[in-house]
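Every protein chain but one is kept in place in this view of the complex.
All chains are identified by letter, namely A and B, in their written order; residue positions are counted from 1 within each chain.
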Amino acid sequence: MILELENISQRKNGQRILSDVNLSFSKGAFFVLMGPTGCGKTTLLRVAGLLDKPSFGRMKYQSEPIPHRGKERLHVRRRMATVFQRPVLFRGSVFSNVEWGLRIRGISEDEISRKVSQVLVMVDLEGYGDRDSSTLSGGELQRVALARALVIEPSILILDEPTTSLDPNLRFNLLRRLKDLHSETGITFIMATHDFTDALSLGTTGAVMRNGRIEQTGTIDEIFYSPSTPFMASFVGMKNVFPAEFSEDGAIVEDLLIRHTSNKRGHGFLAIPPGAIVVSRETTVTSERNHFAGTIICIEREGSIFSISVNCGNLLMISSVTRSALSELDLTEGQDIHISFKASAVHVF
Amino acid sequence: MPQLLEAFRIALDMIVSGDPVVFSIAFRTLMISVTATVIAALIFIPVGCLIHFNRFRGKRFLVSIIQTLFSVPTVLVGMLVFLLISRAGPLGSLGMLFSPGAIVLGEVLLIAPILTGLTISALSGMGRDVADTALSLGAGQLQMVLKVLSESRYMVLTAVLMGFGRAVSEIGVAIIIGGNISGYTRTLTTAIALGVGKGETSASIALGIILLALAMIVSVTVNTLQHSEK
Partner (left out) sequence: MTKYIFTGLLLIAVLSAACGGQSEPSAEPAMEQTTEIAEDAGNESVPPRASVSRLRVATTTSLYDTGLWSYLEPMFEEEYGVELDVLYAGTGKALEWGRRGDVDVITVHSRSREEQFVEEGYGLERVTFAYNYFLIVGSPDDPAGLEGMTPEDAFTTLMQNGEAIFVSRGDDSGTHGKEKAIWAIAGYDYEDVRTSGDWYVEGGSGMGPTLVMADEMRAYTLSDMGTYITYRSDLDLEPVVDQGDILLNVYSVLEVTSSRNPEMAANLREFLTSETVQDLIGNYGVVEYGIQLFTPCAGEGIQGI
């Protein structure tokens, strides 16, 4: 682990912004930090980047505790760099911006000009050195900020929603560049984002935050395909999430018994992906499937598929069907139908 | 009116011909106010930084007091410094009263709030962003402060010039603790005050023109700086 946060809490103006955050970042990972706006991502990144001291908790860098002040802390901070959501460039040329991190480290002139030219090539800004920083476009500015952070060859590069202020085209380019940089440099990336596409295309590991707490952390696959809480399930787009009592027979949700493949007991949650629920006019009873009769409440179009809300007793289930299936079955609102789904499709947590 | 025009003509003559009295007073005034401004800048720009970059109880109150003191009456500062450095005062043993050094001291105190306050404004104008960026790139505290200061240099320079402008044009301090001693502590403003009282119109006008020119140089420079800020 290159960086570990233990029981981190942060208060600002009497408000609790981070509560008991525990996270570890493994060396060379591309860690994506997700969560709705205002959940504390930026605050967490500031603590991780040693820009703010947490009100409570400990941090370790390469298993060594990071002190709250002094040379040692500065030494660790100098192994990191942060690119902010809306970076500001210093007055002067692109070159003077990029070289600054090296200059304050007392690097020699030769070394500086060599490294700066190198890193400008890396971010596709070759020949931009003499440009005045105030004349740059949004995409260029973002890349100068990136170069300025990369040039110091940090062990950890922290990026706070680097793509939010860019238009889609620039965003795509930057994402690709970040991916390349990550594989070329081996730097540990920690990136906050609220965009699943970014997370899925770049991340190796990640965490989701909610109200200043870590809701779930793990690999990207774990986060997206094995949500651990109802919030996580709905956060990653899962529907049909219900609280349930688990026993040997199955899970009781409201007055329905739902079969599943987990051996969970007691209180918990289950989720059924809408795509796994099959709608039919007739009952087709098979042992490994759950079957319920219900009434169609409404049919809504969601992009290229249709979402059908079915009332089964007291439970509202949502099923996704394609346009062709919809017309084939000739479904209408108020119609009585049957739904079924495999026991193995039920996600228990 | 013809008398005034005549006085004006003689005044211009004095300036053009480089009248030694007029120019020695102007030069002394310049030296005194430049020295005061430089000393004040060296002390109170760092003080402004300290206040801005530290969080402490009563900070906002302190800043608003500093801002109130921007326009502290010069005679009040003059009186205070007089009581301080008069032989009977706590710093009397220095024997500073009625010397150029005393005027410098008074003017340093006079413009201290302007330099401190405007430095704080300049730094606040930069926001947290520059400081955060500097820190995130590995700056130590001092490197960060210097970077923010250098990013806000036009505004800081404006603060210095405003301080100089006040120092060069004030009279309360110069007359009370300088004493308007001929050839020693006589400045543009005290000379003008004395000259007008004596009906020495031409010399006063000449000194006034120089004072005005200094003030204009300051204000034009400030405007230019604020323009290049954008």
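Following the convention adopted for this analysis, a contact is a pair of C-beta atoms (placed from the backbone, for glycine too) under 8 Å apart; a residue touches a chain by one contact, two chains touch by 3 or more.
Please read these numbers as outputs of a predicted model, since none were measured by experiment.
> Counting the whole assembly, list the visible chains that the omitted chain makes contact with.
Taken over the complete structure, the missing chain's partners among displayed chains are B.
> Out of B:Leu12, B:Val34 or B:Ala215, which residue would touch the omitted chain in the full complex?
Candidates B:Leu12, B:Val34 or B:Ala215; residue touching the omitted chain: B:Val34.
> Touching the left-out chain: which of B:Thr68, B:Ser124 or B:Ser150?
The missing chain is touched by B:Ser150.
> Which parts of chain B are in contact with the chain that was left out?
Residues 20-21, 24-25, 27-28, 31-32, 34-35, 38-39, 41-42, 86-89, 92, 95, 97-98, 100-101, 104, 150, 153-154, 157, 160, 179-186, 191, 194-200, 203-204, 207, 228 of chain B touch the chain absent from view.
The definition used in the following text is that only the chains that are shown with their structure count from here on.
> What is the distance in Å between the mean C-alpha positions of chain A and chain B?
Computed value for the inter-centroid distance: 56 Å.
> With touch defined as at the start, can you tell me which chain B residues reach chain A in the complex?
129-130, 132-140, 143, 147, 151
> Sort out for me which residues of chain A touch chain B in the complex.
49, 51, 74, 77-78, 80-84, 86-88, 90-91, 100-101, 104-105, 148-149, 152, 158
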